[in-house]
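First, the structure itself, so that you have it in front of you.
Excluded from the complex is one protein chain; the other protein chains are retained at their positions.
A and B label the chains in the order they appear, each numbered from 1.
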Amino acid sequence: MGLILVYTLRNLMVRKLTTALTVVGMGLVVFVAASVMMLAHGLETTLVATGSDDNAIFVRKAANTETISLVMRDDAGVATTQPEVAVSSDGTPIAASEIVILVSLDKAGTTDAANVVLRGTQPKALELRRNVQLVEGRMFTPGTSEIVVGRSATKNYAGCKIGQSVRFAMREWTIVGMFDAHGAGFDSELWGDADQVQQAFRRTIYSSVTVRLRDPSQFEQLKTRMETDPRLTVDVKREKEYYAAQSEMMSGFIRVMGTVISVVFSIGAMIGAMITMYAAVANRTREIGTMRAIGFPRRRVLTVFLIEAIWLSLLGGGVGVLAAAMMSFVHVSTTNWTTFSELAFGFALSPSIVIGSFAFAIVMGLVGGFLPAVRAARADIINSLREA
Amino acid sequence: MASALVDVRGVSKTYHRDKVEIPVLRNLSLEVPEAEFVALMGPSGSGKTTLLNLIAGIDRPDSGQVLVAGTELGTLGESDLAKWRSRHIGFIFQFYNLLPVLTAFGNVELPLLLTKLSGSERRKHVETALDLVGLKDRMHHYPRQLSGGQEQRVAIARAIVTDPTVIVADEPTGDLDRQSAAEILDLLAQLNQTYKKTIVMVTHDPRAAERAHVQRHLEKGELA
Partner (left out) sequence: MRVFGLIFKNTLRHKLRTALTILGIGVAILLLGLVRTFIAAWYSGVSQSAPDRLVTTSKINITFTLPISQKEKIERIPGVKQVAHGTWFGGIYKDPKNFFAQFAFEDAGMFHLYPEFIVDSATMHAWETQRNAVIVGVETMTRFGWKVGDIVRLQGTIYPGDWDFLIVGTYTGRTETTDDSQFIFRWDYIEQRMEKEWPARAGEVGWWVVKIDDPARSAAISKAIDAEFDNSADETKTQTEAAFQQSFVAMSGTIIISLQVISILVVGIILLVAANTMAMTARERLSEYAVMKTLGFSGGHLFGLIGGESMLIAFLGGVVGIAAIFPVAHGISIALRAFFPVFPIEAKTLIIAAFSALGCGIVAAVFPVTRAVRMRIVDGLRRVG
């Protein structure tokens, strides 16, 4: 077996140019396919990371995004005083009633505008969200127009550095601190005082209420009780699931489009592989005839050429995955269609994407190499030996 | 005395293969008068094919000059040399080297595509050439439908269709059976005697060499 592996690899090396061209072609396809999957995965990872398992969020029924959700003040009060809600050491509930508004900010370095989430929140916000930490500056002072911004927000939007200010609703909002949500959606947000935001935008209601559960397993009973209460019109969801669902539409679209492109792309690569393999077979007709004359069965000849096709696939797959892995350093920012707000995310590589990419490459190689290999195996011994 | 049609003066040629130097021709001089039929003979590696290539203008010597019909080939640039070849040289190869996708007619017409002749004029020349080699009835056959001897005759037709100054043949009978070889040699002799064509032929077949006027022997890059 080892001899066959070496023999097949040597054959590929002899025809350097066509091998290189085929490998690059396959590599390109794998790169595109893997990158698209990484993008969708990156989007999901960001939104899944937004939110934790032991928090629950209250929104208006059917409001799949906070910007269109309306929760009355009284209802917010009801939500935060439920028995399942955890309390801090001072006996007050670990909860935040928040108002979420979309504002327009310019993207840093361009004149394009982005829809940015301004979250009017309450002092318990950081305690509530353990995955978010203040890393620079300080938290905003309640009752003022101070705000803190996420790590991606400070990078991507104009005028969002500590000490600078942004203007909307006829006020200047000064940035006094930066928080890090470790890649979650919050990183693209601005956080301020809920009362101040409500006043500035002349609202009296909240968008959502987020609470910490004493015991995550009590979620179902809380949900049932709240959703069946006739005085309220709310949906209760696990915080993580709520935000994860916001990625579905877009990641679904990216996946579909990516799959279509990759499949069509791969057909092109398979044809390239086929052409190469057919030529390889044609050029080694006498060699094949000799092998068969010596006594190698047809099956062996088939195997040899299939293995060469697999070598091409592995090389192409390796090139593609490596190039795609480089994409992990790229960060993108786009508007999430579900929430209509700007979201920063990256390309996330996962073991399943790597394995899937190699599998894809191997399938391409086998499909492309199969027919030529069959032709090689079927060759007639006498004619093969006679051929120049 | 009339200057020779082909005048080779003191040429030397060395090949470089994998950092090894192989001298092939050493300071060789040769004259071929017009209408002569000369056979170049010698063992393998003696340089006869190389000499032929120099005369045909498809290779250049390291030193010395090659003059054909008064033109010194060394003064011509690549594209001029190509043009010159198309007008003055008719080349016959050992392995015929016909284009498989063209019929006999098409193969013979190929060199004429480089001229300014019209389609009907080209047709006339091709038919004449094929007639001369006795293959007019096979005009529209493809090389794979012809025997070895017939293929070589088509190749000869191709070589003469432009009415070249010199016909150059590299082992023209090397791949043929005795019967076909004899036919080819008859043809060459006819070209020389009836049509006064100057022919330089490389061969190691003594029977072929006999058909020429003159035999020159090469040994290790020098005329013996």
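Annotations for the structure displayed:
Methods note: a residue touches a chain if its C-beta (ideal position, glycine included) is under 8 Å from a C-beta of that chain, and two chains touch if they have at least 3 such contacts.
This one's a predicted model, so the numbers in the text were calculated from it and none came from an experiment.
Set against the missing chain, the residues A:Leu70, A:Leu126 or A:Met139 yield one that touches it, A:Leu70.
Among the residues A:Val87, A:Ala279 or A:Ala359, only A:Ala279 touches the chain that is left out of the figure.
One of A:Phe140, A:Tyr157, A:Phe179 or A:Phe265 touches the chain omitted from the figure, and that residue is A:Phe265.
Interface with the hidden chain, as seen from chain B, comprises residues 53, 56, 58-59, 78-79, 82-87, 89, 91, 93, 95, 97, 99-102, 106, 109-111, 113-114, 158. In the full complex, chain A touches the omitted chain through residues 17-18, 21-22, 24-25, 28-29, 31-32, 39, 60-64, 67-68, 70, 101-104, 112-115, 168-170, 201-202, 204, 233, 249, 253-254, 256-257, 260-261, 264-265, 267-269, 271-272, 274-276, 278-279, 332-335, 340, 342, 388.
The rule is short, and it goes like this: only the chains that are shown with their structure count from here on.
Separating the CA-averaged centres of chain A and chain B is a span of 70 Å.
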